[in-house]
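Removed from the display is one protein chain of the complex; every other protein chain stays in position.
Let's turn to chain A:
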Amino acid sequence: MTRKLSRRGALTTLAGGAAALPLWARYTHAQTAEPIKVGFQVHRTGIGAAYGRWYDRTTDAAVKLINEGGGINGREVAMIAEDDGTNPKRGAEVVEKFANQHGCDVAYGTLFSHVVIGSAPRAGELKLPYFVVSEGHHVASGMLNRYTLQPGITDVRSQVLAMAPFVAENLGKKVTMIFADFAFGHDHRDYFTKAIEAQGGEVLAHIAIPPNETSFTRYFPKIPRDTEVLYHVMVGPSVLTFVKELGEFFGPSAPALFGFIDSLEAVDIASPGLEFLEGTYFWEGMCRDAQPDETEDEAFYRATVGVDAHGAAVEDPQDVSTYGHMFGCWVTMHAIKAGMEAAGYRGPQDRAALIEAVEAMGDMPHSRAYPQGPMRFNGRTHQVFGQQYISRVENGRLVRVHTTAIDESLYPDEVDYTQQPL
């Protein structure tokens, strides 16, 4: 850690010096003035569009900050963004374009798990380091390859492992799960079911809903009568309709609700029809509403990305962010920077060294680069672990009521990617 800090000190000095120079001279101390090209696989269209918009903004803010601080190894970072339509087939094509057409140093930024699963094999074949910001358990499960890393956002298995004790102790033990019917939702189904059983609870019913569904009431009668807790995690363009119809279905006599913020990302909690969410609980990767004890680093991140205290865009309070996930982009960009600096990255010939440098990262303290909290990267499984937050809706705001420790979210390694050849 001390090495890293001293490097940062050195960089700050350099950046101070660089700031005094005109723009053309800023990167001249690098071995090459060529920018480092990061291929950004972004969900501009398709079911992930709302996330894509905010992943875009967060990434822009992070890259701007990194470039203002002197770039990576003295070289400017250039983003090359390509829309993948939230489509796995298109995703693989985009990865290929990054490697062969744009000559990117790394690929980065994918969220939706089916797109990651569709794209990662191609990234592995092309030996293109592929930094995903996806939450799915697919990286740590060993399904992917050594070139795919998730250093910026925790995975579903660790999240639900940390959530299950809270649900069982505070809300109830008979759970019905409603989840999006694709890889990400299946991770919830598989690992929360096991986690709640370990707490002495049980899942009464699993209700899978396709992520492009637009009408939901017809799924709800399958919720068993003796449900104590309704666990919901929905994604897609119609999440507002989903929560609204959930409220209309239950009326005043609902079971306890525990949702993943995915069901409400990019949705204003104050929307008409969502009043029933008052008093219900949500998992958050990072707290959308600024908490009274918000740290300086968190506040810096919020202001730099351009998000207000209620989690919406500063210029448009109706444009609510995907705050619970998008910090992953910020963290991942900083992880790429740290990895490239540790590896002395010069160009594609150093890709293997970059992978090894990221694998060696280990514990990361809460800082500007890690505004969500401290994180721990597991080099064997290529997955980062971190604190998880549980918030309760109070007067239309998400108020944090519980924080889980990193240790509560750990599980035995399922894979050792470092054994795979580079």
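Brief remarks follow.
The rule we apply is simple: a residue touches a chain if its C-beta (ideal position, glycine included) is under 8 Å from a C-beta of that chain, and two chains touch if they have at least 3 such contacts; residues count from 1.
The rule is short, and it goes like this: contacts and distances are computed from a predicted model.
Choosing from "Dihydroxyacetone kinase subunit L", "Branched-chain amino acid ABC transporter permease", "Multisubunit sodium/proton antiporter MrpB subunit" or "Fe-S cluster assembly ATPase SufC", the protein name stored in UniProt for the chain missing from the display reads "Branched-chain amino acid ABC transporter permease". Only one of the listed residues, A:Ile223, A:Met375, A:Val393 or A:Ile406, touches the absent chain: A:Ile223. Note on the undisplayed chain: of the listed residues A:Gly46, A:Gly124 or A:Gly386, the one touching it is A:Gly46.
Although one chain is not drawn, its touching partners on chain A can still be listed: residues 44-46, 49-50, 52-53, 210, 212-215, 217-221, 223, 225, 237-238, 240-241, 248-251, 253, 266, 271-273.
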